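Every protein chain but one is kept in place in this view of the complex.
Up next is chain A:
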Amino acid sequence: MRIKIDYKNSPLYSLYILHYTFYILHYTLITSYIRKVKFKIQGLKLLETSKYEAVIGLEVHAQLKTNTKIFCGCSTKFGSSPNSNVCPVCLGHPGSLPVLNKKVVEFTVLMGLATNCRINEKSIFARKNYFYPDLPKNYQISQYEEPICEHGFITIEKKDGSHKKIGITRIHMEEDAGKSIHDFGDYTMIDLNRTGTPLMEIVSEPDLRSSEEAYLYLTKLKQILTYLDICDGNMEEGSLRCDANISIRLKGEKKFGTKVEVKNMNSFRNVEKAIEKEIERQIDLIEDGKQIIQQTLLWNADLEDLFPMRTKEEAHDYRYFPDPDLMPVVVNEDWKIELEKSLPELPDEKRNRFIEEYKLPIYDADILTSSINLADYYEKILRVTNDYKSASNWVMTEVLKIVNEQKIEIKEFKITPENLGELINLINNKIISHKIAKDVFNEMLTSNKSPNEIVKEKNLTQISDSSELEKEIDKILDANPKDVQDYLSGKEKVIGFFVGQIMKATKGKANPQTVNELLKQKLDSKKTFNNV
C-alpha cells in the first residue's frame, strides 16, 4: 500500500511558509534599517567637516645663508665636527660682546621688501629669557616690540586658479640655539656649532584656512627665499622650519577657537599632513562635546601622528627687554632704496615675463619658474636656440624626469643648457629626427660630448637625400606587394606600415616627412599606372 502524503496541505507546511515569510520581511527591514543608519553617519560626517573652518597661522624660521654667525665671526658651516665653530661670544662667556652681522640686516630687509612689508626705520634687539641646555646665555637675542619688517603679504594661487592674499604680521632677526643630542644613554649631549646662526622668523597672520593653503604659503615663502638666495629652504636639513598654530571654529564665527601649536614637521608634505590630522582631531573633539586644550603637539613623521610634548608645560614668561649690548638698527631711506635696487626678479614677475616674452602656457611658466635654478637653466638654453616652446618641453619632460629619478638638483644635471639648445637646433635644422635626438640626449647623460660631436661620431645625420631614400622605399614596396595592393584598393592606412619599415631599415635616420612625401608619390604613381 502506498501512502500518499499531501504535504502541501499539511498544517505544518502552512506554518513553515508563514515563518519563512516573516523571516524575509524581518531581514528586509533590518538591512534597510542598517543602510539608513550608515547613510546617516556618513551624512553627519560630511556635515561635520563642512560646518567648521580651520584658522591657521604659521611661524617660519629661515636660516640665513651668511658665512658667519649673527653676532660673531664663527662659521655657519653645516656638518663641522661638534663644538668646533664656537667662540666666547656664541658660547655666552661673561664679558664677551655681540656685534651684528650687516648681511643679516640686508637679507631680512630684502625678504621684507619681497613680501610687501613695511620696513621700520628703527628696530631694536631684545632678550628672550629661558633656561635650556642648548642656549648658553640663558637668553636668546631676538626682536620683540620693534621688529625690522611688519604688515606684509604674499599671494598664493590655489588649485582652482583662485588667488588669495596671506598677511605677514612681522619678520624679525634672531639667533639660533645649539643642538641637543638625546640618544647618548643617561645624558644629553650639547653641540653649540649652530648657536648664533642667523635666523629670520616670518610670522603669518591667521589667514590660512586649510592644509592646502598652508602648504602653498610655505612653498611660496621658500620660492622667494631661494630667489633672493638668502636661505637654502631645505626643511629636511632644518634650514627652513615651520610651526603651526591651529584652531577651528564654526563657519561665520568671528571669535577664534582655542589654538594648538604643532611642531616638528620636517618636510613640506609633513606640514600638510600634520595640519590635516590636527584639524580632524579638533573637529572630532568638538563633535564629541569635548574641549580643546591649549597645548603643543609634536608631529611624528614615522607614525604619521601627533603627540603631546613631554616637557613640563609651564606658562612661559620670557621677560623680554631691550638688549643693552646691541645698538638699534636704523634702515634709512637711502639704504632701503639701495637694497630695493638690488632685488632680483621675483617668482611672480619671472613667471609673467616667461608667459609674455616666450609665449609659454601658464602651466609651463609655473613649472619653469618654480625654482630659480630651473628658470636659469631654461633661459640659458635660450641663449643657443630661440625655439622657446621646444626648450620648455625638453626641460619639463626629459630633463625633469631624470632630475626627479636621480633625486638631484638641476645644478647637478649632466647636460649643460647650451648642449640641450644645440640638440634642439639639430632637430629644427632637420639634421636629426626627434627620435634620434632622444638617443643623443641619453648619450649626453653619460658623456661630456656635445650633440654635434655625438651625431658626427655615430653618423646619425638624418637622411633627407631623396635618391638614397627612394632606393629604400623601392626595396620595401617590392618586398610587400600585398600591402601595396591594399593601398591601391583604398586602404590608405597601410602607409603607416611602410613608414615604419623604412624608419627601421634606416635605423631611424630617415627624415619622416621626406619619407611620407616620397611614399605617397610612388604609391600614387602606381595607382595611375594601374588605372591605365
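FYI, contacts are C-beta pairs under 8 Å (C-beta built on N, C-alpha and C of every residue); 3 or more make two chains touch, one makes a residue touch a chain; residues count from 1.
Rule of thumb we're sticking to: contacts and distances are computed from a predicted model.
Q: Of the candidate names "Ferrous iron transport protein A", "ABC transporter permease", "Aspartyl/glutamyl-tRNA(Asn/Gln) amidotransferase subunit C" or "2-oxoacid:ferredoxin oxidoreductase subunit beta", which one corresponds to the UniProt protein name of the undepicted chain?
A: "Aspartyl/glutamyl-tRNA(Asn/Gln) amidotransferase subunit C"
Q: Given that one chain is not shown, which residue among A:M189, A:I283 or A:I355 touches it?
A: Of these options, the touching residue for the absent chain is A:M189.
Q: Among A:K51, A:K102, A:K430 or A:K491, choose the residue that contacts the chain missing from this document, as touch is defined above.
A: Touching the chain that is not displayed is residue A:K102.
Q: Touching the missing chain, which residues of chain A?
A: Residue positions of chain A that touch the missing chain: 66-68, 72-75, 81-88, 91, 99-103, 105, 122, 124, 129, 131-133, 180-182, 184, 186-192, 264, 298-300, 307, 309-311, 317, 319, 322, 324, 326-330.
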